[in-house]
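Presented below is the structure to which this report refers.
All protein chains but one are shown at their positions in the complex.
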Amino acid sequence: MEGFMAIVVGIFFTVAIYLMLSQYIIRILLGVAILGNAVNMLLFIAGRVTREAPPIIGKGMETLPASAANPLPQALILTAIVISFSFFAFLLVLAYRAYQTLKTDDTQQMRLAEPEDASPPPLGY
Amino acid sequence: MAASDAPFIFIALIAPFLAAVAAPALTRVLGHWAALPLALVPAGIFAFFCRALGDVAGGQAFTGGYLWVPSFNVSYSWLIDGLSLTFVLLISGIGALILLYAGGYLKGHPQQGRFFSFILMFMGSMLGVVVSDSFLMLFIYWELTSITSFLLIGFDHSREASRRAAIQALVVTGGGGLALLAGLILVWNVTGVSTISLLIEYAPALKASPYYFAALLLILGGAFTKSAQFPFHFWLPNAMEAPTPVSAYLHSATMVKAGVFLLMRLQPAFGDTAPWETILPVFGGATLLAGTVIGLRQTDLKLMLAYTTVASLGLLVMMTGFGTPHALESAALYLVAHALFKGALFMVAGAVDHEAGTRDITRLGGLWRAMPVTFAAAMLAALSMGGLPPFLGFLAKEEVYEALAGGNPRAIAFTLAAVIGNGLMFALAFAVALKPFVGAERPLPGPHHGSEAGTEAGAPPSALPGTSPARGEIGQRHPPHIHEAPFLMLIGPVVLAISGLMAGIFSGAFHAAISAPMASAIAHEAREITISAIPHLSLPFALSLATIALGVIVYLLLDRAREAAAAALESIGWGPDQGFDQAMRGLIRGAHLVTTRIQAGRLETYIMVVFITIAAALLLPMAIFSEWPTWPAWPADAGFHELVIFAIAVIGLFAVVVAGDRLTAIVSLGIQGFSVAVIFMLYGAPDLAFTQFMVETLSVVILALVMTRLDLQPSDHRHGRELVKDAIIALACGVGFAALLLRAVQAPFNTSLTDFFNAWSKVVAHGSNVVNVIIVDFRGTDTLGEIAVVTITGLAILALIRIRGTGTVKPADNDPERSA
Partner (left out) sequence: MDTSGTGRSARRGMDTLIFRTMAPYLTALMVLFSVFVLLRGHNEPGGGFIGGLIAASAFAILGIASGVSAVRRALWFDPITIAAAGLAASALAGIVSLFADVPFMTALWVFPNIFGTEVALSTPMLFDIGVYLVVTGAITAIALALEEREDD
């Protein structure tokens, strides 16, 4: 099962990276959102998958049953989801502010910090 | 002094830094009189270490210190023997005089407190250098002296020349410091010891090591840059941009001697080898000649002194490495003599500049009537520098000739260099000490008090009792504004000049207390010095006479000699000083070129480079080691609903790529996100599924809020080659990640971490939901960091939204300013 899922994860990565290679900021954003999911799936599957047995210790038991899912990748992914969401929101707002200020969503025209005709640095002391 | 003095030694070593902290406040209260209490600090250190003179003269060496990083065998440890004690006494003694001198010299300067602070910091760093036993401590203090000298040279930072000199000194000496560090680490690796006192015992092993020569070159790189040896000599004359107290202290008596100190300190470990006895005398001799010749062409008092300092440092390096009997003794004697006379002469030059308003030797003359005390001090110092009996300089020079004289070609060559160098130094000494004071009186600009910068204009020059009678007397016949330097500026040169005379007269006591223990420490065996001021007929005395004759001739023909030297130097035209400018410009241009190439300003390029690198990192190792995963089998056990979910996810992904309008893109993004949530749900991760659902919902909402204002290009902009190129990069990364994951799941699974959490979750952490227990308990500190990131992101977004490009800030509803 994991082998098949690995191929799907590969498709997630391909699509995310293809979108991120665009020069339009909105497509880059969509790519970043998908990349987060791709990485989470990668972690999840690397920890092996089992069907429908959550890592919850039953009443009267002290440890998980052997069939339970691996809790460690889940703990890692849970926080990763929230963090990637907050970064996605940040990027979104950043893109929007850039669009408002520079009147473009084309990254090739966003040259405020690295202008094309940058003057060489001063040579004095 | 005893072992129980260790805490006091430590206090003495950090006292200058504490005084540096107090100096600005003290100066604000006391004005330039703050020099008096501040000078008590080095004076106290001087008195404290004088107590050790007796024991050290008896051959004792004190070591002590505190552990610093025990696991790396790094300690704060000191070694106080004849060599370091002499340096400590010079640094603290001259330091006290310099503080007093600076009190007068920079009187009324608005930044005088800062100046005191810097110079005390420097003093503390220099003390640290000379007492360091541990390599690392030596390096840290060494670089501290570079940094504090940078601050002091650039003290008058509103002038470009000062800034250039400061940067130059920092680059040259700081760079040399790095070479020193590399050398010390090499020595550390070869011998396994990290203190100088132990290293001396490992000297045979070090000298036999194949790394000896590399370590020697690196350490010489540190010593030669610090001590301004040719071809690194250029920074020292430029450093004369500093206020004169700095020149007198750092650039004659102390900092530039650090390189010589290091060579003397390491002499027992590195010395007595062919490279040592070749490199040191050759570079030292070249520095001696270059310094005196370039010094001849100068007309500025301070620059003349600076070049003679370069020359003297060359002589010291030459003698330290010469390797004959008397050589180390002569270096020890000359070092002390030089510190005394050169410090005095610099202070005299500063006093002349302060009162006459110029340091140009062609404009100065006839000052002796106005400044008799300064003139007397100048003469005493110049007699010592010229090497006339009974001054200490004479003893040192005789000892130098004693060590050099010999019949072989090497001895003859170096003797000739020393005679020429000393002869020219003799001429320069009297040019500085005599020319401004004798001859016809000249019209001069007059005093500029608090000279180098802002002054209290028109303030009374000095109200000190010691100087007022002289002023009254000369007032009649002399331009009234030129008068004797203030009292605070006279103490230093007078004390140093008289010390040079006394040490020469009472040479027996001086040798017993200072020079013999110092020479013994350098040689690491008992040495005696017997030379006295009584001339005795011998080869050295004949050489002395030749030196003096040469000096007198050059002095009398000084103007012509200056022209000759200038012509000779102009015919060379290029020097390392211009080379430094070229190197710095080249560095900036090179950095600019590299930056514009790498940071071309195209986001696409950056992202492309990142992902090509990632694809290469993923695929190349598997290709090189042929560790490709096996192609996965079709999951026969997969249920129909599972396959449907995967299919929906993939369809959602492709819909995002081909989406031509905003709504399709948002919905498609939501489809793949919710599919991922369902996948989590199907494979035993309800927590993840729940979180993913919520996050996808919120993502769609905020995307809808923002995207309604952003234009989505109706179709993918890429066509043809660009499309193929991007698709190939993306596909390579995707294949790479898939292959990585396949390899990972095809390898045996290590469950040790999972087993740990499983075993302890309920028993110790009282939680049945293992995922939650990991988040809030086992890995709680990690989570704390993550929620801090979430908070900061929220703050950053608020900042981005509220600060408008147009300058208007939209206040929040609960913003107090809104109701106001």
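Letters A and B name the chains as they come in the text, with residue numbers starting at 1 for each one.
Everything that follows uses one rule, which is that a residue touches a chain if its C-beta (ideal position, glycine included) is under 8 Å from a C-beta of that chain, and two chains touch if they have at least 3 such contacts.
Because the structure is a prediction, the values reported are computed rather than measured.
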{"item": "Left-out chain, listing which of the shown chains it touches", "value": "A, B"}
{"item": "Residue in contact with the excluded chain [from B:A549, B:L698 or B:V724]", "value": "B:L698"}
{"item": "Contacts of chain B with the absent chain, listed as residue ranges", "value": "686-687, 690-691, 694-695, 697-698, 701-702, 704-706, 708-709, 765-769, 771-773, 775-777, 780-781, 783-784, 787-788, 790-791, 793-795, 797-798, 801-802, 810, 812-814"}
{"item": "Residues of chain A (touch criterion as defined above) contacting the omitted chain", "value": "54, 56, 78-79, 81-82, 85-86, 89, 93"}
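Throughout what follows, only the chains that are shown with their structure count from here on.
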{"item": "Geometric centre distance via CA averages, chain B-chain A, whole Å", "value": "44"}
{"item": "In the complex, chain A residues that touch chain B", "value": "1-15, 17-28, 30, 33-34, 37-38, 40-42, 44-58, 61-64, 68-72, 74-75, 77-79, 81-83, 85-90, 92-97, 99-101, 105, 107-108, 110-111, 113-116, 118, 120-121, 123-125"}
{"item": "Of chain B, residues touching chain A in the complex", "value": "160, 163-164, 167, 584-585, 588-589, 591-592, 596, 599-604, 607-608, 611, 632-635, 637-638, 646, 649-650, 653-654, 656-657, 665, 669, 672-673, 676, 679-680, 682-688, 691-692, 695, 698-699, 702-703, 706-707, 709-713, 716-718, 726-727, 729-731, 733-735, 737-739, 741-742, 744-746, 749, 751, 753-754, 757-759, 761-763, 768-771, 774-775, 779, 782-783, 786, 789-790, 793-794, 796-797, 800-801, 805"}
